[in-house]
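Apart from one protein chain that is not included, each protein chain of the complex appears where it belongs.
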């Protein structure tokens, strides 16, 4: 359905050619200072038309907050919001409508509902993500103010152009190799990048890849796809800093399980990995385990972070990082040999220009979904922790079962 | 929490040293013939001690069905079941309990709850998966009988030993390459493997990798880890056949999102990819798109299947396949330099022998979780489809919005 | 939270002085013809200012559909809708704001959130019900078209003015009586009323009590309350006709449990009874049991209907009826002795005129909530029934366990 979250819950509506797209955000803590600009900033970052690398439409996407706020402060009640669609006319019929677009949602929506929006993919439209980004921006504001949590995503590859392996989590060879190759731990450079990268730095580059040389090569790759009336995918890496230890529910709602759910719900995603990811399947346990060390703040930390901030499905206080893979966009400008809805083979003619690479625009969407997951898990854990704190101390437990006092 | 699913819902309990582990399965359709052996078969496949590649404990794991069945037929009411724990004594205190095991759940559980089970990781115990496997076996029985759905998982890599690329979905280079390399589509051999592989074939190999030569090399790799008192991870590929088109909910509960949620909830998983996965980020759209063709059954199919059976978050009727990455097990037999709970640096002494590679045993767990996802989505879509079928036909829609009649 | 339902789900937002109130309706079957007027009709029925018995404000309450519909037909995707607030300025400060209004939500909202909307009760505002009514109207349209289901509510009492006992379900004496009094079954007149009453008949009376003489007396009672700057409560009876047998989930989500949940969520409600209700606690089982009879349609029915259409938490195909009690409105025009927020005793001065009796306006809200419950339970049961129908027939069950063939 169109609802995400348990205690912090977002519900969205809207497709391409209806009156508006919008969302209801329920469960926002009361007393948070919130203005339209807090939401608008991220909405504008996801907007098309920001550079010559993306589609030239200018959708404006001004958010209208409807409820849940008075005098610039949240009331704790649901926040309704909407963004009007510029083009509200149902799509006109054309010869191309005889064809389900390959690898798009036209065919599956028709199978699911028995009918489909004139625009084809209905809720699979990229405009659907507006509600997510708005909700995420609200969650982020809280997380920043109450916990100092920071979420930063950046493009780590476009096609085969990758960040240098020295500042990347992933060098899974997928190569067939019987020998024990020396496998270096995550580099200090990569951990530093995770610890320090900011949205401002990311936004300096039209690709949102915060490495000048790689970004230049990505630009060329995207322009090459554009010139070929083709498209190209990529990956986005995201770090979440300052998340308290203890978030995530055992068994089915592990932190990374909810994170994966959230991320794979973003259109065009095909792959997700947290921490060492696929690379971690190749590194022996003795090298992959993260040794504990005493941190300056008196808590335990780990000297390496292959775990990606999550152990046993629960956050451990280290930086959480993950990588998300986007397939090359299905909508391309060149003609394609395929079949009509009725099975007749034919050629779907070339259409107008399209966004050859959506990965840079996906960055704020990923940040938003990450914020929604952290926010929801934080509220659930707050309930438990707060409830447990009111019980009288138990004095009969063996020392192995309780939190030891620091020496 | 410990519940998964909306209309087909499993709730589990139990940790290592309590009386039993168990589950309640709610929402099973009435009228399904079901006996303990239907469940036992898969439970036995996940059991340790099945070969010299796994840990030698023999847990038996006999399932006791409690309710919801009479005369060998499901009533539609909740099915309670349990498997007794052989060792029900709380863990004895030992010097090693001063240390949280690196990359295990000891530390995070303690942070989450303020206390922890004497066994350390509580619900992160592998015994927790028994309830999943039992529930999945029930779902599978229904799916097979009512829809002919087949789910088969197999090991596709151990450490750096991979299935040959000719029969694998993944050859993402992760290599930095500015040039447009020719990227072959999924091979016919791989599609044939997906279309035909059976559990019987998989179980012929102790590694559960259905390729004799690769399996032999994996065995050597696992033995090498064992001899080194170390551990090694791997990946499992899973195919789901004969799933009807139309499953999966738009936006937040896309089919692959729920699948990723289910899979990343399995202990030790770090990575998930569906269809072309990370490789799909590198292939241009013109090659990655799956052209439609008319299938023999009169429905549309696709001539390639980079999508992995899911488009726009909704199944399209093609084989669904995905790959899941397991990190190398955190529990190893060699000593480790780390810190105690109170921060004191030290060496966690070597313990007894442990399972050096859990990937073969993970196979039935993945099949179970896949079955739970398909079952739940199937019921949800059944509700919609059944409800829509009772409406009078709408005659005023433009032809682009409705399912065309086959010529 | 602000969401109701599992497969047919409504989420609402909005309070008195924000920009708009609205809702997202998720799970509406595709292919339903739907226009704004379908929703507007019921919204207008809940609107204040419809007679001299209610508050004179005219809120207009025009609904704006945002999504989920094209060419007048539902797509199966979420339907967003909103109704603008005429007065969007936060409430001005006044001396009366020192006082929490007695029996209103001012105090409890402040306790819950630590702050409150300037209007006091925030989401307890009657305008919150607009979203419910809109959602219910959509559900009703489906229920009527697909199943011929009819839902009609009417006022059965105002203060101590009740419908004659001959056409009422309730004559629980609450009188202390040791003797076995003869307790007549529900009268044929009452069953006829339930079977035939229409909204058109109900709306002929400003009180929405479809009995001319009683309605006249109710009008006098309400005018008396108005003249006394006081308020008066009442009860509403509702019937749901043509609901298929088999709706409602065993144990926690019994049909009447969800119905009670839905009804007691309506502002100012204090009491709910289904079927014989409190009266059924006083009638011996031998008289209270509803004997089965063969109906003309070949199904079993019951010759009496003390059960109110629900047995064991599951609908039996008979008319479902229930009664809901509304306390006298807390907002009255006379001054009240009470305390300020800080505990200082004082007199809350009289304010402007208010609606002395809200029961007539509650009628469409009750119908809406009833529709939401039926719709959700119908979808859930559709999933089960559809799933079970695909299983091969079981031939080994004893005859007591299966549905007998009609002779």
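A, B and C are the chain letters, set down in written order, and residue numbers restart from 1 in every chain.
What we mean here is this: a contact is a pair of C-beta atoms (placed from the backbone, for glycine too) under 8 Å apart; a residue touches a chain by one contact, two chains touch by 3 or more.
As the structure is a computational prediction, the values presented were derived from the model and not from experiment.
Asks: Give the residue, chosen from B:73, B:240 or B:300, that touches the chain omitted from the document.
Replies: B:73
Asks: In the whole complex, what residues of subunit B lie against the chain that is missing from view?
Replies: Within subunit B, the residues that touch the unshown chain are 1-3, 7, 9, 11-15, 17-22, 24, 26-27, 30-31, 64-71, 73, 75-80, 82, 90, 112-118, 122-123.
Asks: Which parts of subunit A face the unshown chain closely enough to count as touching?
Replies: On the side of subunit A, residues 6-7, 27, 29-33, 70-73, 76-77, 142, 145-147, 250, 378-380, 382-388, 390-392, 394, 396-398, 401 touch the unshown chain.
The working rule: only the chains that are shown with their structure count from here on.
Asks: When subunit A touches subunit B, do the two copies use mostly the same residue numbers, with over half shared, or different ones?
Replies: Looking at both copies, the contact residues mostly coincide.
Asks: If you average the Cα atoms of subunit B and of subunit C to get two centres, how far apart are those centres in Å?
Replies: Centre-to-centre distance between subunit B and subunit C: 44 Å.
Asks: Averaging over Cα atoms per chain, report the distance between subunit A and subunit B in Å.
Replies: That pair's centroid distance is 23 Å.
Asks: Counting only residues that touch at least 2 other chains, which ones in subunit C make the list?
Replies: In subunit C, residues 7, 27, 30-31, 70-71, 73, 76-77 touch at least two other chains, as defined above.
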